[in-house]
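Every protein chain except one is present and positioned as in the full complex.
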Amino acid sequence: MNPEPPPVTTGPRRAIGGAFLLRRLGGTLVVLLLLSIGVFGLLYLAPGSVEQTLLGTRPASPETVAAIRAQYHLDDPVAVQYLRWLGGALTGDLGTSIRTGIPVTEAIGSRLPLTLELTAYGTLLAVLAGVPLGILGAVRRGRAADRISVTAAVAGMSAPPFAVGLVLLMVFAVYNPWFPVYGPGEGLGGRIAHLTLPAIALATGAAGLLVRFTRAALIRQLDQDYVVFARARGLPSRLVLWYALRNSLIPILTAAGLIVTSTLAGTVLVEVTFALPGLGSLLVDSVTFKDVPVVQALALLLTLLISVVNLLVDVGYTLADPRIRLGASR
Amino acid sequence: MRRPRFPGPAVAVALLVVAVALFCALFSWLIVPDATEQDLTLGITYPGPGHPLGTDDLGRDVLQLLIAGARTAVLGALAVSAGSMLIGNLTGLPAGYLGGWADGLAMRWADLMLSVPPLLVAIVVAGVMGGGYGLAIIVLIVLFSPTDARVVRGAVLEQRGRPYVEAARLQNLPAWRIMSRHVWPNIVPVALANTFLNFAYALVSLASLSFLGLGVPPGSPDWGRTLADNKSQLFANPWASVAPGLAIIITAAAVNVVGDWLQERAEERMLAR
């Protein structure tokens, strides 16, 4: 039933991995294109007329409406409008904010660093807490250490970042004023102090997910025959653990993509909770105000970030798994 | 072969928490009929006699708000998980069993939906459309159902190749009968466990939308909303916003524990041939 691979394969082996990555890249581009259509459509999703949405709080007189129609080329067919918008986006022209009147790229550019810092800090904390705890749980399966790590993981996964943030604020800012409550802070030290509680709030859920994925992936490997065989032929237990860890790297990498995306979504809630002027709070403000150009730009940017992360994950496990790299059937 | 497992102490506690949350959600109008009654003369107070968790700036009792807030928080999440399970089963079962181009299309659609975090999409879409509780629920159902379809389809694919399904095909039974009578009963445990895990995720997502002001209107007793409304009073009475936060965490954790337990049992059943 299972056609066996030929005894010893030769021939062009690198090419297959390259083709795999090209296919993934193509897939990512298609996904981005489709999502960009959805992002453009947001303009037509808002209640009321398009002109009204784009006018915002400005009074709607025949003149202003006509000006808006001209500025946004609303008399063109929708497909042309989309292509014009996409072309603008590709060349860095994302329009101006309805709410503030400043160019969207400027509004985003000033807030991007804070969000990236927060995401990186949070992801770092999640990985540092989640992966070791997951390994510990798998190695001590069924014992007290495992039960503690599993319980912590479930609690972490179940906790929305804003709720964690508030609990952290109550404990570490109100009752024990060790950390600042709100704001982004000044200078490197101030920034780290101000971002620590937000990063912990952000990392909680991701760390919970990582504990689960790491533990499950490693347990699956530890149950494999090759681990029993390695033990049976007397390999040192550290080497046996390395065998299993190396093989669980691929599912853990796959989880990493999920971690980054969930962290990005979490920044929205954390920035609002801690009053941090990042992309997340900009998104919420713009959404509330129906500042569609800014929302569109942010949605596009987040989609792009997530796609890039997923692509990097694909590259990562292509490198990690020779079976994919060399094009094995299984 | 292992014997049917009874819930351990953790699962028992979790089941109890879920039961209490459901009870509050269904009967809060009987337990705390005037939770939203304001007492502006009282204003915000720390926990004390008569008000175990204190009051908020409108003089409302935080404990009563907590109980009343279970209604929208829990029932909405239940609606999201049930709705997405329904759609997931109705699409995942035929997609997995019949295969073909419709399956390919459905799964590419799911890929697309899963390539962005549902919460972000929900914030953007619900926000641009003007927010609201019903809208939030519908948006979450649409965003969650691809995951369910994926899980159901995967379970169906696993069953489809088994000889018992092939034997049913050799009885010349119509496809719908094989799907409904032979395959589906074997994937119910998987679908049910997934629904529970979705329930927890929906609870958190819905609370997040309410927290951002995209769910229930301001002032309504809802865990996410109350937390956001009272966030500014952190120093006056931290419990006014932390208590609903803890309620979300504890309920979601309990639902997750029950979901994990169901999933473990489903997997064991799949393995016990």
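Every chain is named by a letter (A and B) in the order it is written, and numbering of its residues begins at 1.
Basically, a residue touches a chain if its C-beta (ideal position, glycine included) is under 8 Å from a C-beta of that chain, and two chains touch if they have at least 3 such contacts.
Note that in this section contacts and distances are computed from a predicted model.
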Candidate names "Transcriptional regulatory protein LiaR", "Acetolactate synthase small subunit", "histidine kinase" or "ABC transporter ATP-binding protein"; UniProt protein name, chain not shown: "ABC transporter ATP-binding protein"
Among A:Tyr121, A:Tyr243 or A:Phe274, residue touching the chain not depicted: A:Tyr243
Sites on subunit A contacted by the missing partner chain, in the whole complex: 1-9, 141-142, 224-226, 228-235, 239, 243, 246-247, 321-323, 326, 328-330
Residues of subunit B (touch criterion as defined above) contacting the omitted chain: 1, 162-173, 182, 185-186, 269, 272-273
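One rule holds for everything that comes next: only the chains that are shown with their structure count from here on.
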Between subunit A and subunit B, centroid-to-centroid distance (C-alpha), Å: 22
Subunit B-facing residues of subunit A, complex: 31, 34-35, 42, 45-47, 151, 154-155, 157-160, 162-164, 166-167, 169-170, 173-175, 181, 261-262, 264-265, 268-269, 272-273, 283-284, 287-288, 290, 292, 295, 298-299, 302-303, 306-307, 310
Of subunit B, residues touching subunit A in the complex: 10, 111-112, 115-117, 119-120, 123-125, 127-130, 200, 204, 207-208, 211-214, 227-228, 231, 234-235, 238, 241-242, 244-246, 248-249, 252-253, 255-257, 260
